[in-house]
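Data block below; observations after.
The complex is shown incomplete by one protein chain, all other protein chains being positioned as in the whole.
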Amino acid sequence: MNKIYLDNAATTPVRKEVVEAMLPYFTESFGNPSSVYQIAQMNKKALDESRETIAKYIGSQTNEIFFTSGGSEADNWAIKGIAEAHKNKGNHIITTKIEHHAVLHTCEYLEKHGYEVTYLDVDDNGLVSPEAVEAAIKDTTILISIMYANNEIGTIMPIKEIGAVAKAHKIPFHTDAVQAVGQVRIDVKDQNIDLLSLSGHKINGPKGMGVLFIKRGLKLENLIHGGGQERGRRAGTENVPGIVGLAKAMELTYTDFDAKIEKMTKLRDKLIKGLLESIPYCKLNGHPTKRLANNANIGVEYVEGESLLLLLDMNGIAASSGSACTSGSLDPSHVLLALGIPHEKAHGSIRFTLGVQNTEEEIDVVLEKMPAIVQRMRDMSPLWEE
Amino acid sequence: MNKIYLDNAATTPVRKEVVEAMLPYFTESFGNPSSVYQIAQMNKKALDESRETIAKYIGSQTNEIFFTSGGSEADNWAIKGIAEAHKNKGNHIITTKIEHHAVLHTCEYLEKHGYEVTYLDVDDNGLVSPEAVEAAIKDTTILISIMYANNEIGTIMPIKEIGAVAKAHKIPFHTDAVQAVGQVRIDVKDQNIDLLSLSGHKINGPKGMGVLFIKRGLKLENLIHGGGQERGRRAGTENVPGIVGLAKAMELTYTDFDAKIEKMTKLRDKLIKGLLESIPYCKLNGHPTKRLANNANIGVEYVEGESLLLLLDMNGIAASSGSACTSGSLDPSHVLLALGIPHEKAHGSIRFTLGVQNTEEEIDVVLEKMPAIVQRMRDMSPLWEE
Amino acid sequence: MYSEKVMDHFMNPRNVGEIENASGVGTVGNAKCGDIMKVYLQIEDGIIKDAKFKTFGCGAAVATSSMATELVIGKTIEEALKITNKSVAEALDGLPPVKMHCSLLAEESLHAALWDYAKKNNITIEGLKEPVADVHDHDHHDHDHEEGSGCC
Partner (left out) sequence: MYSEKVMDHFMNPRNVGEIENASGVGTVGNAKCGDIMKVYLQIEDGIIKDAKFKTFGCGAAVATSSMATELVIGKTIEEALKITNKSVAEALDGLPPVKMHCSLLAEESLHAALWDYAKKNNITIEGLKEPVADVHDHDHHDHDHEEGSGCC
């Protein structure tokens, strides 16, 4: 039985072309880009070209791209780096209740160190309004950090408008675009973004590779101190194969982009419509239209998420859930709770996220199998009564 | 002309077996180890096994191994993590003048934040004595961080004895073992080590992969906050291929270990002896016997390091130098200066570092070419007079 | 993550269902994770003749329900009282640390069903305490945070 992988928001397979692009840099062209000799200079060149490629696809300058070990490091760096470098101006940070933990836990950490954080509410669909952001601004606000698109429910925020608010108030604006990159077109200049995090493994690139875009001239304390790599802003011998792989993944992701997004949107809508029609007590979580092309998050009542995942897995379908039971923390998804979904319903959410490799046949299989699986679980539940 | 690569302390080629071990985890077994479904569970298993392998070779428990993005992150985490978690006990840190920048710049950063740092002197050979460490301890000392072996001059510190001092005073002891791993046998328990940093790309493993060993029970603040990976201590989707590759590299490094070290030591000594005999005004930097098996650091008077590197490169030999001219900072190596080597002599240091792949023939070529190259440079120098 | 035995009991749970006019019924929920387990016991002459369950919960919750009912059938009340969450977990070849609390649900709902039986029959069962509706996992914070963070 062929596995149907519908958890591309968690991570994606690395594309063959990406692996091929990386391979020479492991064994042949392995030199330390900081070195003087020729074999290292080839690596330096690969590094520069990769930086250019990534800059191109987010509309930045080449020297505004800094490589990190992933989305989490980029988020930590952006937030702690601004907090520290701008603490003479204030101690207030604005973010939302539905950020990824890499942002939320970093903010909570800063709260223990004298910073004040406003966690903005979102509406039923997961949106935060530019007005709400503006209303939260104080004299002491030194950072606004709002995710481009949510990883669980796929809601896309009005980033350009929020960025405009930040700009008008001269406050640095960071966006965690880990889920948005590869799903939407990004232009940091046009969208008023000062700092942007992205991660390789969400776009069929390597794990352990990310980028922080830092607008030229913006003051930011380092997160990882040491050698002079990344123009003195991020220490550590450069992961050249990873960097080359990330650039290749960016390039592939944005090739034939519109056609890919159109296809994915169609599959997504077919999946959502099919599930809502065939399963009673079931609804779509997140925004109906302002959502990532690859995200279908369905709330299924009277069903527990982890069990549902396991049964789907037994049926060859990989997905994920905001259920407490799949996490170490026992708390159900903070994102679903922030949407106002009650505890017991948040429990039964299931997230299907598409990737470039998914086909219509796979969606048909899911639509065929899901109703029986849900029914089986409901039959076993003490809460379910027909 | 085949290149002779003698800069293995900077970075090493990834071994074929390591690349092969990594490959399946890019495209086939790519799942997020945190997920519930089967394809992710295979990755979880690979992760657990890799952790076990690494633990085995440094004598730790499996749950004391935490993956990082490299040596620099591990150093930053260890030092900042202890500084913050133990600040109620004191604010004093002991280290040496010859640490890697990942340690030094982290300490300097902490100095700006109210910490006090003692940078211990070293002797002519680069050694720091356990007595000097003990003498520097105060009531407020919360961390001792001393590198296992120096990256430039290869001097190996009396780690076990320093660890014993730290233990007697109940002060956490961190060692940057990035250069030592793969060159010496490490046993964190026997050697009284509480925290140890290592890096993949120095042992023919992947770049962008490191480990911080944290002794069970030791309090340490996180450096990268976010998801619950690494048992809640280091956020970010795990770089599974990198982790698998690092484990494989550890295994290969410590296979046939004694024979390899013996061979390398012989080549190293041949190189050192040959150079000192054939080139006047030339001396060995670092300790004559307590030095890494792969390190030959030679001070060549009346010669500038970068030029020497470039000429060697033209002759197919890759090495490195502590010369100011190879760095962005214009200052010559802080390590050589700490040994008491004057500015102008530090200039002409050249470091050859061997790897498993080097042969005796290669050493012969270097011995044959170096004297003429040095002579050519001296002839061009306004300082040189026969 | 789960042992083969857990997966077997999850995929093919034994004793799912209800017992009409059961001698004792116990329902217990875990306030934290929100999972709920309901156990039905048929007791005759101090011997548990039959047991059934309904569970809304994670894989471990379903598997421990299944295993707990299996273990309890044929036992005397005294023997049944000796079944702990640990023994259920052991019978399943173990559970991941974060999932040990799920097996508490099984232990507690069994006790709740026995309490219900005792109340209905106006007897006291030695060593049985009044069940609480909500199970808390007291030692959850003792072990390290485990891998896994839901949506990545």
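We just call them A, B and C in the order they show up, numbering each chain from 1.
Keep this in mind: contacts are C-beta pairs under 8 Å (C-beta built on N, C-alpha and C of every residue); 3 or more make two chains touch, one makes a residue touch a chain.
If you're wondering where the values come from, they're calculated on a predicted model, not measured in any experiment.
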Which displayed chains the unshown chain touches: A, B
Touching the absent chain when the full complex is considered, from A:Pro13, A:Gly163 or A:Gly227: A:Gly227
Hidden partner chain, touching residue among B:Arg51, B:Lys80 or B:His101: B:His101
Residue of A:Val36, A:Ile93 or A:Ile193 touching the missing chain in the full complex: A:Val36
Sole residue of B:Val184, B:Leu310 or B:Val365 that reaches the chain not shown, by the stated touch rule: B:Leu310
Hidden partner interface residues of chain B, rising order: 9-11, 101, 151-152, 302-304, 306-307, 310-311, 314, 320-333, 335, 343-344, 347, 351, 379-384
Chain A, residues in touch with the chain not shown (by the definition above): 32-36, 41, 44, 63, 227-229, 231-233, 237
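Note that only the chains that are shown with their structure count from here on.
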Averaged-CA centre spacing for the pair chain C and chain A, given as whole angstrom: 38
For chain A paired with chain B, centre-to-centre distance based on mean C-alpha positions, whole Å: 34
Interchain centroid distance [CA atoms averaged], chain B/chain C, Å: 53
Per-residue multi-chain contacts in chain B, two or more chains: 32, 34-36, 227-228, 232, 237
Per-residue overlap in chain C, given as positions that touch at least 2 other chains: 59, 145-149, 152
